[in-house]
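The other protein chains are all here in position, but one chain of the complex has been omitted.
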Amino acid sequence: MTSSDATSGGTGGGGTAGGAPRRRTVLGGAAGAAAGLALAGCGAGPDGGAPKERKKGQRISLTFWSWVPGIDKPVDLWNRRNPEVQVRVEKVSAVNGQQYAKMHAAIKAGNPPDLGQIEFPVIPGFLLDNGLRDLAPLGAARHRDKFVGWQWQQSVFGKGVYAIPQASGPMGLFVRKDLFDRWEVQVPGTWDEYEAAAKAIRRHGAWIDTFAPTNGNRFAGLAWQAGAAWYATRGDTWIVHLDDGPTRKVADYWESLVRQRLVKTIPDRQNAWYKDIQTGAIPAWVGASWGDALLAGNAPGTKGKWRAAALPQWRPGGRAYANWGGSTTAVFAQAAYPRDALDFAVWLNTDPQSLALLIAGGYGFPAARTGYAPAALDADKDFFGGQAYSRVFADAGAHVDTRWRWGPGVDTLYQRLGDAFTEALADGSSFRSVLRKVQGQTVADLKGKGLKVESGG
Amino acid sequence: MSRDTPVRPPTPAAAPPEPGARRAAAGRRRRASRTEARNARAAAGFLLPFLALFGLCFLAPIGYALRTSLQRTERTGPLGLGGQEHEVFAGLANYAQALADDRFLAGFGRVLLFGAVQIPLMTLLATGLALLLESAAARGITFFRSAFFLPYGVPGVIASILWGFLYVPGISPLVKIAQSVGWNVDFLSRGSVLWSLANIVTWQFTGYTMLVLIAQLKAVPGELYEAARIDGANAWQVARHIKLPMIRPALVLTCVFSIIGTLQLFAEPMVLRPLSSAIDSGYTPNLHAYSEAFVGNNQQLAAAEAVLLALVACAASFGFLRLVGGHGKERG
Partner (left out) sequence: MTRPPLRHRIITNALLAVAALYFLVPVYWLIVSATKNSADLFGTFGFWFSRHPHPLRYLTEVLTYDHGVYARWFANSLLYAGIGAVCATLMSAAAGYALAKFPFRGRETIFNVVLAGVLIPGTALALPLYFLFSAMGLANTYWAVLIPSTVSPFGVYLCRIYAAAAVPDSLLEAARIDGAGEARIFGGLGLRLMTPALVTVFLFQFVHIWNNYFLPLVMLSDSDLYPVQLGLTSWTGYADRQPVLYQYTVGGALLSVLPLMVLMTVLQRYWRTGLTEGSVKS
């Protein structure tokens, strides 16, 4: 059920075209409304049909789907402070992206929650379903300056604002400083140096990293850093350009490392990888800011030996960075009280006390500009030998290439990439052929979704 | 994967009892039709609760899936965002797309290979264990029977997580032991992972199959054994000529349900997928359909794939029954 006091009986069709989407009719019984049969227009139509307003003093309850452990702490705080707008967290299983499948199904079934935790890349997929409420008519723009620019932009499509950013994952390089020192390997500043380091490390029987074929997220981040633009729009047409110059450069580079047997090809962030991280068999990791908790928690025995460094650059002295992960708090289109949901979403991601709880929970870099002490981000300082490592990621976050856009169907794209890389590793076909293949598949997938799409090139 | 293999009651009547009314003389026909009507009324009363829920939980979703499989989505609006969504009739386009997908077809090849190896192996193992446990030479029968049957109480997802730990190099004590004797084994490589999955399924369901067979063996009258032994038959001959023919119907049925279960293989590859670079999102047909529906949000294609999967399961089960002479089809 969306709200405890509103029973969603069924959904009408979508709205008409235009910058602002949807006009949905939800059979909703508002608390206090006679017999709960008021037919409520529950979405901002193109001309701004009014969303439902909470009457002063009326108590409502909002449902919030999330999967992050500990999210209930800031929510509890909100509930104590806002007795009239109670938020109820439902923790949905996030194995293999199942949480999004559930959200899509719930949208289709007409009973999504009011709020949901949604990562940047999948936002366009929800827009295809008319699943998210455009927050712009509710005055979301006035909150814009509270957030890091590029993160805010991740959920802006046309004139619409579809989510409030929560956290990002600026990428960086984690290294076992002790092993690098002992083996006299320099922490690489460029990708050329990274390859040299890989060779040196290999001579000591270890591997600098793994190229996990199924990790589309990281590959996207590396392409992002190199200046790729997988998705673009022209008029009402999506342009898919996975097989572009920068991405080829990245693919060639990792293919060469794989073929020279300088990197492993096991899945990352899985049992075998954790083991290698613990033993030093893999003494480095191209990861992201949220990796601190992951390393500290899974390899406690290596405490004090890790350091964070900037992501290696393609150009010496360059400052091109990218993002891996990052999520938002979105309001679903069928939410009965979008204004209150928006208030909660903004509070959750800007209130200093909420931010402190989020940071303590290890959520990654806040999307908020202020309201937290940067030092609080160094939660695992001891694990990194006293290094104020969050500065590395803060700097990366400030230089993330802001032109990158996500398109619909990113989950499928990752899956296709994973399948194709898996195959390429097995049969020895080139990584470029992977890009060609997935490019073609993605164009076909988007066509299959009924979209106008062109292959970039 | 769930396998609800039926246990046949030991010796069911081979055919439903002929309704007495049918045999009745012409003069009693009116009474017969009254009986039939009364039968129908009574049967309806008993059947109604089940059929109502069966309709709700099986027929309605199947109908829905069939309809979905014949549709596709059209979208309007700039970039498809915020526009309208229509479901339009697509004929067999989704079926054509599924059948043109190499990976989907490869998944079928994979589960068929899996079944061709795993089902006979497991059946053989279960039969062997059942015969050993029922032989006079066995000791500690209760312990062994419990030990063999115990994995059936471990859910597929948990069993896969558990075996996952036993497969991953660097963590697995099995790999460590193998390496210490110079055997460099990789359970998760492209060549071996299918058999690692087969092992999980075998581990889970052998004891269960065995118990079904034992139940059937217990039904063999003891005098039959005695008579055979007096005739000078040894243990092997008793097993071969008396016990095996007795459990044949149970074997046929466990096989049929294994075939269906194998074609629907899902939980094991899904859980092992993050651990192995060799399992892709379409490793088995069921996983492929699941990925289309739950990751690609393409329920129409997924529905078509599920229908195809059901058709293949149907063809395979009936093909098998025909192959073994239809013995398992007898009904009470």
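Per-chain residue numbering starts at 1, and chain names A and B are given in the order in which the chains are listed.
Everything below uses one rule, namely that a contact is a pair of C-beta atoms (placed from the backbone, for glycine too) under 8 Å apart; a residue touches a chain by one contact, two chains touch by 3 or more.
Here the structure is a predicted model, which is why all the values come from computation and not from measurement.
Asker: Taking the complete complex into account, which shown chains does the hidden chain touch?
Answerer: Result for the missing chain's touching partners among shown chains: A, B.
Asker: Which residue from B:93, B:106, B:132 or B:324 sits in contact with the chain not drawn here?
Answerer: Spelled out, the listed residue whose C-beta touches the missing chain is B:132.
Asker: Would you indicate which residue among A:62, A:75, A:92 or A:229 is in contact with the undisplayed chain?
Answerer: Of the candidates A:62, A:75, A:92 or A:229, A:92 is in touch with the missing chain.
Asker: I'm checking contacts with the chain that's been left out. Which of B:79, B:98 or B:260 qualifies?
Answerer: In the complete complex, the chain left out is touched by residue B:260.
Asker: For the chain that got dropped from the picture, name the residues of chain A it touches.
Answerer: Contacting residues on chain A, toward the hidden partner: 1, 7, 9-10, 65, 67-69, 90-95, 98, 102, 105-106, 108-111, 113, 269, 271, 274-275, 278-279, 290, 293-294, 297-301, 361-362.
Asker: Tell me where the left-out chain touches chain B, residue by residue.
Answerer: For chain B, the residues touching the absent chain are 2, 4, 6-13, 16-19, 21, 36, 39-40, 42-47, 49-51, 53-54, 56-62, 64-65, 68, 125, 128-129, 132-133, 135-140, 142-159, 161-163, 165-166, 171-173, 176, 203, 206-207, 211, 214-215, 218-219, 235, 257, 260, 264, 266-267, 286, 289-290, 293, 299, 302-303, 306-307, 309-310, 313-314, 317, 331-332.
Everything below uses one rule, namely that only the chains that are shown with their structure count from here on.
Asker: Between chain A and chain B, what is the separation of their C-alpha centroids in Å?
Answerer: So the centre of chain A lies 39 Å away from the centre of chain B.
Asker: Over in the complex, which chain B residues touch chain A? Could you list them?
Answerer: My answer: residues 72-85, 97, 103, 164-165, 168-171, 190, 270, 273-278, 280-282, 291, 293-298, 301.
Asker: Which of the residues in chain A come into contact with chain B in the complex?
Answerer: So the residues of chain A in touch with chain B come to 13-22, 96-98, 101, 104, 124-125, 127-130, 134, 157-158, 160, 212-214, 233, 235-238, 265-267, 270-272, 275-276, 279, 281, 408-409, 411-412, 415, 418-419, 422-423, 425-426, 445, 448-452.
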